[in-house]
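Have a look at this one.
Here the complex is missing one protein chain, while the rest keep their positions.
Let's look at subunit A:
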Amino acid sequence: MSNMTETSNTTDTTTTLTERNERKNELPRNAAEVTTTATRRRKPLIVVRSMWSHTEGRFALIVMAVWLAVSLISLIWTPYSLLATDGYHVWAKPSAAHILGTDGTGADVLSWLMAGSRTNLLIVILTIACAAAFGLLLVAAMVSRHSALAGASVVAVDALISIPTVLLALILAVPLGASIMVIVVACGFGYGLNLARVARPQALLAARSAYVEAALWSGASSLRVFVGHVLPNIMPVMLVQLSLSAGTAVLAESGLTYLGIGVPSGVPSWGHSLATSVKFINVYPLTVLWPGLIVTVVVIALNLLGDALGDAADPLANTQLRVVSKRAGTNPAGDKGSAA
């Protein structure tokens, strides 16, 4: 990997097959993958920078940063303790003391929302990790060379994908009761299936390509081929799908918590804040505004993040990711041609 630049320089159509085989580990994987070690390290930076250059991407990044910051701050400081109730100021209007007012027990709404953001962040991270792991496992099965395994997994995904996450959550909630695990497992399973279905065409294209053929011929293990050749190709699709799923997970949390099978009562979360204020909507409509607004803004941001990531992380759409490969002297078209 260290002398990738040198390899790239010499990779042209005149390179003989024997020479290629000798350099099997250093061969560029495909047009998009011809990068130097330096760009490899800078890649996330380039992606973030090109996301920042668009209004939507900038909005998404700012919301994500604020969400993360508030979650971290809430671990050490909230304006009021979560258990501090002020019985004399129940349902207080927003004031200097309570910026967003108080709820039915006199607890500070802002403090609960701040603490809630860390629960939601945890749920989203766990759900996404679960979905990514399960989805990748399915993708690997779908593109595997065992035709029985591949066929079975494709049909299984098609059949299971029609089962909604709410139903899964209900099945899980019966033995587990209200718990964060219900949301994480149900959503992780559902979104993993979605991910597998969305990423399959790309993965299949990569798995059946000549460079994978070459890698397998030269003795690379299936795991190595999947991580090194298939994964980079489905990465852009995967990032988009996962950030859309993150948005859906936030929505699912509020719904499931309202139904009593999500976050257990007493644990702060946006869904909890929303659900507790619902009963009093006719009397105190204002308190329901804030948690709903936060969820909406965060979900919008996650959707925009997905769009922006899709444009920024895909080497075919974002030319900045390809600049170095040109300077390295390779001819991406030629390389593609030889792979096809």
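Keep this in mind: a residue touches a chain if its C-beta (ideal position, glycine included) is under 8 Å from a C-beta of that chain, and two chains touch if they have at least 3 such contacts; residues count from 1.
Convention: contacts and distances are computed from a predicted model.
Quick one: the chain not pictured, UniProt calls it what, "Thioesterase", "Helix-turn-helix transcriptional regulator", "ABC transporter permease" or "Glutathione S-transferase N-terminal domain-containing protein"?
Spelling it out: the chain absent from the display is recorded in UniProt as "ABC transporter permease".
Would you mind spotting which of A:A69, A:A97 or A:I161 touches the chain that isn't drawn?
A:I161
From the listed residues A:N233, A:S254, A:S269 or A:N318, report the one that touches the chain absent from this view.
Only one of A:N233, A:S254, A:S269 or A:N318 touches the chain omitted from view, namely A:S254.
Which candidate, A:S179, A:S222 or A:N303, sits in contact with the chain we can't see?
A:N303
Using the document's contact rule, name the residues of subunit A that touch the chain not shown here.
Per the touch rule, subunit A residues meeting the hidden chain are 147, 150-152, 154-156, 158-164, 166-167, 170-175, 208, 247, 251, 254-255, 258-261, 274-275, 278, 281-282, 285, 288, 291-292, 295-296, 299-300, 303-304, 307.
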